[in-house]
Every structure is written in structure tokens, then in C-alpha cells.
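Note that one protein chain is taken out, while the other chains of the complex remain in position.
Chain IDs A, B and C follow the sequence of writing; residue 1 opens each chain.
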Amino acid sequence: MVMKPVPWQTGEICGPESAKSLTKPDVLKRDLSKAKKLLLIVGSEAPDEKHGKGDMVDYAIALSKAGKMDVIATGGAIKAFIEKGFEGAKTMGAMELAYRLQDPEWKGPHGRGPYDMIMIYGQPYYMQWTMLSGVMNFAPQIVPIALGRYFQPHAKWSFPNMKEKQYHTILDEILELVGGGK
Amino acid sequence: MVMKPVPWQTGEICGPESAKSLTKPDVLKRDLSKAKKLLLIVGSEAPDEKHGKGDMVDYAIALSKAGKMDVIATGGAIKAFIEKGFEGAKTMGAMELAYRLQDPEWKGPHGRGPYDMIMIYGQPYYMQWTMLSGVMNFAPQIVPIALGRYFQPHAKWSFPNMKEKQYHTILDEILELVGGGK
Amino acid sequence: MDDSQPYYGAMFEGTSPRTGTDFRMKKKAYFKADEADTGLGKFKGLEVRIGTIVDDEWDEPMGPTPMPGPTTLRSWDHKILTKYQPSYMPYCQVCCLCTMGKCDLSGDKRGACGIDIKGQQARIVLAAANIGCAAHLAHSRHLIDHLIEEHGPRTELMQGPGTEIHAPVTRLVTGMRPRTLEDASLILDYCETQMTHTLSATATGQEGSWMDFESKVFHAGMIDQLSMEIADLAQVSTLGMPMADPDAPLVESGIGMMDMDKAIILTIGHNIVPAASITDYITEKRLNDQAEVGGMCCTAWDITRRDPKAKVVGPISWQLRFIRSGRADVVVVDEQCVRTDVVREAKKVHAPVISTSDKAVMGLPDRSDDPPESIIKELVSGKIDGCYISDHSIVGEVATKVAIALKPSRRKMKFFPSKKAIQKMAEDCKKCSECIRACPNDQNVMEAVLAAQTGNMEPLREVYKNCIGCARCESACPNDYDLHSWMVVAGEADCEDEKYMVRTGRGAIQDTEIRHVGQPIVFGEIPGVIAHVGCANYPSGGDDVHHMAEEFAKRRYIIVTSGCAAISMGHVRDENGQSIYERRSGAFDAGCVVNVGSCVANSHIAGAAIKIAAIFAKRNLRGNYAEIADYIHHRVGAVGISWGAMSQKAASIAAGFWRLGVPVIVGPHGSKYRRMLLGKADNERDWMVYDARTGERVPTAPGPEHLFYAAETVAEANVLTAKLVLRPNDTGKGRSIKLSHYIDIHETYYGFFPEDIWKYIRRETDIPITLKDKILAQMKENKWKERKIPDPTLLKEQVIGGGA
Partner (left out) sequence: MDDSQPYYGAMFEGTSPRTGTDFRMKKKAYFKADEADTGLGKFKGLEVRIGTIVDDEWDEPMGPTPMPGPTTLRSWDHKILTKYQPSYMPYCQVCCLCTMGKCDLSGDKRGACGIDIKGQQARIVLAAANIGCAAHLAHSRHLIDHLIEEHGPRTELMQGPGTEIHAPVTRLVTGMRPRTLEDASLILDYCETQMTHTLSATATGQEGSWMDFESKVFHAGMIDQLSMEIADLAQVSTLGMPMADPDAPLVESGIGMMDMDKAIILTIGHNIVPAASITDYITEKRLNDQAEVGGMCCTAWDITRRDPKAKVVGPISWQLRFIRSGRADVVVVDEQCVRTDVVREAKKVHAPVISTSDKAVMGLPDRSDDPPESIIKELVSGKIDGCYISDHSIVGEVATKVAIALKPSRRKMKFFPSKKAIQKMAEDCKKCSECIRACPNDQNVMEAVLAAQTGNMEPLREVYKNCIGCARCESACPNDYDLHSWMVVAGEADCEDEKYMVRTGRGAIQDTEIRHVGQPIVFGEIPGVIAHVGCANYPSGGDDVHHMAEEFAKRRYIIVTSGCAAISMGHVRDENGQSIYERRSGAFDAGCVVNVGSCVANSHIAGAAIKIAAIFAKRNLRGNYAEIADYIHHRVGAVGISWGAMSQKAASIAAGFWRLGVPVIVGPHGSKYRRMLLGKADNERDWMVYDARTGERVPTAPGPEHLFYAAETVAEANVLTAKLVLRPNDTGKGRSIKLSHYIDIHETYYGFFPEDIWKYIRRETDIPITLKDKILAQMKENKWKERKIPDPTLLKEQVIGGGA
């Protein structure tokens, strides 16, 4: 099932609505150009996941800078941001976040919302699945983009269970796109 | 959703297993060449559905002859076969059939089984959906091919919610394939 | 002592349900006599709890299984389930019941709890049966509580003249004769305990075997049947309903029957209590010329049973069309079969909603403790969209006054768009097919909308006829078209013309009627008893129910009916303008159509079958479940049909019949119950029975062939019905009558002579005379051999002399 846009955990089928398979960064262009406020959500697994010479927290920092995105760290990932000296991240619980995003007027902990696009990775697969279900079903104003390696059906765009190497390559391409697009 | 391999009735999502989209008859070749005993199952809606100059019962008769397939008519469709003077069809209930097919030694009313491939159309969409679920889950020895216009996720092969015209064209192509293949 | 046997006061202590020892002999010693004295001030409470439990006047000996626990009848269930094995058609391959999931159960995978896909399907069936059972049981409990409150616990329970064996299901299951409301309450205690047990088995990490899940499904069904009998018994005894009356009144029915010159109160649901408060209020205050009450679903039957001036609007699928039409000035909902968006829908037509049941509060503000005048004011002013009133005694006043107050202004409003407006709106149709894809009946709504663009409303009208009124097409439409309303507008004329007379529910069947037909039924000379029950999820309109009923009534089968099916059956007029109820008698006899009443009354259908065993065969009923079920299964040619079976309740009702060995047919949507119970006609071993006279195992023809079956079409249902009435015990004459009908129906609907007649011929007398040659030829071809007609049973213990 690698490289197919089917739920990574095999039982986690959802409903009729399902994400589009993100295989080329370019497909995001349209949505990116329409988005006004972007939020990057980074979960507890990010510090332990390698990317390039650093980890997925470093990637978040880079992405945030490139795309001028606010960052919310969940599940304690904030500690890694702080340790890396990054000031732009705030902490919130994943479940709180999934809830508050449903409010189209919610300004977020940075006070700069409401957001109309989120990029997300780093929570346990199944937990992100439920978070995104909340967003998909009750926050239609938000375009959710899942940046984890495995397919998240409740996003608008999600990688189709990428091979590891390709995954990291496309992440870098997205970083470029986001940076270039703004 | 026309021309996409998603369940026609939008709520009828199934599980992780789902049919492959049948858009070219050729893809059936492999399965057809492996199949030893074919059964054609025709439901109650067939007599009312046009195809070419006749209806889908005429198509069944042609297909049965071309592919030397036994025919079982469900829900009273048998009457149309008899009225058309076709002798090769037997009648059974759809639910009985879905059950008996699960027995790998079942010889069927023609006494010529067990079947290892079925082609099926003509039952109400949702009812065929459940029949095929029984087959997919409990009759792994059978390759089920759905020949209705709308996508049946529990088949092995199914049309992806075809446009009407294309649908009838591909049916004719399949007829040819089946006839030619044997 | 068997631990699975629950403890019910002093009733059953010391009694093993397996050994069948007479429980009255076995009172335990721990009740001290002096305690009865000390607590003299407390007697009132105490005394009430017992009533007729210690029934010293009943000389029928106690059978082996009074008040069975969840596994007491397991061995009977296993017999049935071996003969009719579940055919699972998973409706979903995953399980989402706990947080170890979702578990993928496809292929031979197991869930994190160890369950496999068959176990899972069976578990879901059990969950559904429990939910269905809970619905009736909670309804029954509410009724009993209310009636005890109103009439006192010692109020006698009656089923009417000629029903000496009253409450046959209760006798059979519990070993009790319920004589008072207090007894009824005790029986519900038992039911609630059992339901808790069977529901608990669905929890993660409990039952694991599909067979045992299914056995518990049967148990839930039996408990359901019991709780329904109690409910109807109680309401018939206290609320002035017809009592086992074949001449129950004809009442008006259909949308066109509602008198729009009066204020209209629409009642929806199943619980007579609030609705009765309305009709009583209207009668008492002599407001009949100002207001009238129409019912939908079972409440319709129960209000007309109590007050024949009330009207039956239609079955469940008529809810939306009727509310949307704006005809109702106030909508009163009680419980079950209520559209969950009723408040939203009624609001569109400015009709307030009064919720009267704690099961369906619908988010409405609670006004239970307010004085009626203030509630009325709030509702009439539109300050609130509706309210919840738990005190039924004030519902009548509030609903009536509100309706009368609102009527004048509401009659000036128009709620539906004109055909012109529809034509205009239709022009923007996106041709996206979403309406078709959303329609459970696969109606081509889009085509109809496209036709409407040109002013042709006929296709929309056609859709209306096959429509179950679910509005899924609407909510799927990206243009937010009120598609269902459009159909109703297209079918306006049909609506107005909906005027029928239907016979309201008569309640139980009389012993005298049974005495009259018991023998011809058991011998097969009345070819069958066909019960049309349940909801209105029809694949193509309600007329089908009438068609099926008429097909068999005219062949002198006994037709019994209840619930929405009974409404639909009456909604067809013949060339003389008469409904089936006008044409046919309401007696339990050949060719008659017997409406027992609302869903809870359908327990009388089982009751009739049980009484046949008691009256004709003189079998003991008391706590004697397996023997009686075995009797019915082999001798009583009854078939249940629930053509529009929809809910969990229909599932549990069916389960009650399965445990009695009575086959049930549902319409094609019933395939979504995701498991059938099917026999294998060609598997001779499956049709062996003991001959009770000799103990021999003898083959019989496959009859009834299936126990639960979703038919694709009316044609299939009719053919199957004719076949499912066959029973091993048929006499030659009975068998030949049944076969003639089967052959005739088969030829009519399938176009050819059935090929399996020879299987059902045991000896020459079985052969229908007029078809003798053809059948003899078939017999010869199939190497037919003569068989004996056994005294059939599946129970070894039924063999005379114990089957040694």
C-alpha cells in the first residue's frame, strides 16, 4: 500500500469524503495562493523524526520562516522548539486545537488568526486522523494539508504513504514552494 | 462522481477492500483466462433496462451464449428469460445465491458448479452491494465482476459509475471479449 | 442451582429452570413470619409487589423454563441456528466500537479484541436487536408506570371476551399469568434484567462466538415480544380500546381526510398516553367541531383505537410531506419513529412542536413545570419553537388550545412553492446526480427536475410514489432545492385524493376464533397465516403491501397486520372505492384481514400461534418455551412479512418470531440487516426431524425453507410466501391445497411450473388433483419415493417415552 492514497492504518476508513493524493508540490499552488493565514501544527513525534541534517522540528522552523506561518506545537513538542531557540511557537493540546479551529473567528494563541489553512504533522497517526476529522467535518473554512508521511484521508491534501526518501525530498520541495510563493 | 470508482450511493462506503475500476475490457483477460466456471447473475431490473435494440435480458442471453455461462435470474427476472424462449436460465433468490456461493463445493441449480467467477447485474444497487459483500468476505474462491453501470466496491472489477453511452459500449466490448476468449 | 437464573423476589428461588421442578414447592426458609408483623406500616408497599405471582389458583404445571436467562434456551436456539445458518453480508468490514480500533476485519483478520468478521456481524445484529427491544420495553415501562399512577397497581388486565388464555406470550415465557398492572410491572423487571444481560454481551471482550451472539439475538427478540404483549395488554385494559374485537371500527385515513376547517393536531410516534390526553381533552371540552387529531405511525392506530373520531394520517414515510404541507397546526411527538429533525421542519411551516417523551426531547426547552396558560402563550406567540412537557395530563389542553389559536393565521399561509416557481428554480439544476446518489430508492430525481424545467411535473409525481420521504436528496443537493416538497406539489392531486377507511386495531385474537381455525391451520387446510407488519421503508411505494395482502387474502389465507404496514395496506381503493378493510372482515379467519393494531399489538400475532398449540393441541404453555416453539415451527403455517422493515425494532420483532420458529420475509432494503437465516433445501440432513411417535429420525421436505429472507421483488416475496407456509405436519389435503397455491403463484410470477414440487409430495394424497399428471411426471423424473408423515419435532425429549 506504499504510495497509494489509502489510510495507513488499514482499519481507519472514513466516509465518502477523502483527501487528494499529494505527490507533486505544485498541486498546492492554487490553495496556497488563496490562503491568507497559515498555521503550522507540529506534534510530539516531530522531535524524534529525522529530516535532512536535523529533525522535523527544524523543518517546522524553516517552514514557518519561509511561509510566515504561525506554529502551534502539540503534546509537549514545544519543548524542542524552545530548546532550539525558536520563539514563534506556542503550545496547545491537539484536542483543544481540533476544537478551536472549528470556530471561524478564533484568533489562536498568537492572536493572528483566524486561519484558513493548516499544515500538520507529528501527532500519532490515529490521533491526527481524529483531529482532522473534526476539522474536515466542522471547519469547512479551513484547508487542511497533512505533511506526515502517511495518508490522512481527512485532509484536503495528503501524501499517499510515501517511501521514506521520496517523502523527505517532497518536504523540501514544499518548503521551497512555500518560501517562493510568498 | 460520474466516472469515478466510488460507491454510487454515497453512504455505501465499505471497508479497506474495494473493487478495481473497470474501464477497459482488456483488464479482465487475465481473470477470464484463469476462470473455469462462469456464472451470470441477472436481477429484477434487467428486463426494464434497455441495451442496444433489446434489453439487458437479451444482453444476458447473448453473454451466456458467448461465454458458455450458466445464468441465474433473481427476483423474478426468470420470467423475462422464459418469455424470450431462453432455456438456460434458472431462478434463485439473490439472498440465497449470496449464501450458497460461499460454499466452495456448491454445484448450483444447473448442477455444473462450483463457479469460480460470477458476473452480475440487475439487482437494486444496495442489494447487490450486500450480496457482493457476502461474496467478497466469505467466498474468496470467486472472482466477482459487477456489470451494472454503477460502481460496486465489493466486486473485484466494477465500472466506475459510467456515463450511459460509454456503459453500453463497454458492455458490447465485454461480450466480444468473452465470446472471443473462449 | 443454576447461577444464570436471576432472582425475582420470592418467585423462583430454589427452582432450576432446567429441571422444571414445580416452583411452588420450593419456597425458601429465610423469610421470617415475624417480619411480616413488624413492618405492618410497610405492607402497602410490599403487597403491591406481588399480586398474582404465587398463583395458587392456576393448576397448569410449571414448565421447564420459566423466566429463562440468556442461555436457558440456548440449546433450542442452536437447533434452529444449525438448520437456518446465518448468511452474513458485512455492511462494513471494520469495527469502530472501542478505542483499540478501528479494526480491519477483512479477510481472516481479527480485531484487537480477537473477534472475527462473523462474530462482529452477529454482534452488530445483537446490538440492533437490543436497541429495538429497548425501544418497546421502555415504551412498555412508561405505559405501565403511567397507568399504575392513574389507575392503581391492582387494576385488572383484560384482553376481552373469548380470551381466556390471555397473555399467551407472557405465560409461555415467564410462567406467570399477569392479572394486574402490578404483575405487568414485575414482568418488565424481568425483561429489563434480560435486556441488560444481552446488551452487555456486545461489549468489547465479552461474547466471541457468532452462534452465541445469535442465540442472544433470539433472546432479545423473545423479551421484546413479551414487553410488547405487556404494553398492549395494559393499554387495552385501561384505555377503552377494542378488546379482541373483529368488528373494531373503520376510521378515516389519508391526508385528504383531514378536515382543514378544523385546527389540526398531528401526533407522531408510538405512545398513546400524550395523544390520549389530547383526544380526551377535545371530547371533554366538546371541541370536536373545532379541532381534530391525526396520527402517524403507531400512535395513529392507538388513538383511533381509543377514539375512532381521530384519524390515521399515514405511515412513517408520510411525516415530512404532511408536516411540510402545513396542514398540522401543532405537532405533538411522543416516542419512536419520529423524524429527528421534526422541530426544524415544523418551524418552516410555523407549527410548534410539543415533545412529550424523555426519549425524544429534541433539544426543546422544558416546560413541564409551567402552568398551561404560560406554555400556550409562549407557543402561540412563536417565542419558542416548541417545548418539552413530561406531564402528559396537560398536553391535551396545551396542544388543543395552541392549535385552535394558531389555525386562523396559519390557514392563510402558503407553504409550498407553486409549480411555476418550481419550474423556474429547476432551471439552475447542476445535473450533478447527487440527488440520485443520495436516494435510498435510487429514484431518478435529477431527470424529474430536468423534466420540471419544461413544466412536466409527471416524473416528479412518479418519484413521489416511490419515495419514502427521507429528504436525503434534498440535503445532498448543492442548490438546496426542497426536492421532496417539489414532489409533493407534483403529486398534490394524489394527496388530496388520499381518502380511505381503515379498520383500527382490534387487539388480541379470541380463543373462540382459534378454536374455529386451529385445526384447518395445523392440518394445512387454511393454507397459511400471513402477517404484514412493520415500517414503511418500501422499495417502491406502499401499494405493494396491499397487493401482497390481497393476493393471499383472495386465496383464503388469513392476513394479519399491524403498524405502518396496516396503514399502507388500507391505502388502496378498489373499483368500488373500497379499501381492503371495507371489503374483508376483521375476524381471524380464512380470507379476512385482521388489523391487530400498533406495533406492540403485533405480539398478538405470536400470541395467536401460541394459542393454537394450547387450544388445538392442548399443550401446556406455562414456562414451556421450547416445546411450543417446536410445535409452531412444525405445524403452524405462519409467515411474517415486513416489506418496509427499517428499524432496530423490526429486527427485534423478527427475532421474536425466529425463536418461535416462524419465518420472516423483508423487502430488499432488509438485506441491510446484513445477515439472513437461510436453509439449504438440497441438504437432506438439515430437514431431518424426530418422529415423536417412534423416536425415529425421518426426512421431511424443506419447510419452512428459510427463517429470515430479504426478497428482491414482490414477485419473489409472493412465491416465497406460498412456499414458506409449508409445514411437515400438513395433512394430505392441506399439503395439496398449499401446493396448488404455490404452483399457481409460481406460474403467475415466474412464468413456469415450479421444479421442486416433487420434494413436497410425501404420498399420493399430497398431490393437487388438477395438476396430477404434471406432478407425477416430475416425481418420476426425480425418482420420487413415498415418505411417511411424521409427528415432527426437533426435541428429543418430545419423543413419546423420552426418545430412548
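In this text, a residue touches a chain if its C-beta (ideal position, glycine included) is under 8 Å from a C-beta of that chain, and two chains touch if they have at least 3 such contacts.
Keep in mind it's a predicted model, so treat the numbers as computed, not measured.
Within the whole complex, the absent chain has one touching residue among C:438, C:501 or C:665, and that is C:438. Shown as candidates are C:60, C:280, C:391 or C:686; the residue that touches the absent chain is C:391. Residue in contact with the omitted chain (choice from C:62, C:144 or C:593): C:144.
Listed for subunit B, the residues touching the missing chain in the whole complex are 9-13. By the touch definition given at the top, subunit A reaches the unshown chain through residues 1-2, 8-10, 13-17, 43-44, 74-76, 78-79, 82-83, 91, 93-96, 98-100, 102, 123-127, 130-131, 133-134, 137-138, 140.
Just so we're on the same page, only the chains that are shown with their structure count from here on.
In terms of inter-chain touching, the protein chains here all touch one another pairwise. In this assembly, the chain whose C-alpha centre lies farthest from subunit A is C. Put simply, the C-alpha centre of subunit B and that of subunit C have 35 angstrom between them.
Averaging Cα coordinates per chain places subunit A and subunit B 43 Å apart.
Look at where the CA atoms of subunit A average out and do the same for subunit C: the two points lie 51 Å apart.
Under the contact definition stated at the top, the residues of subunit A that touch 2 or more other chains are 10-11, 13. For subunit C, residues that reach two or more other chains under the stated contact definition are 94, 104-105.
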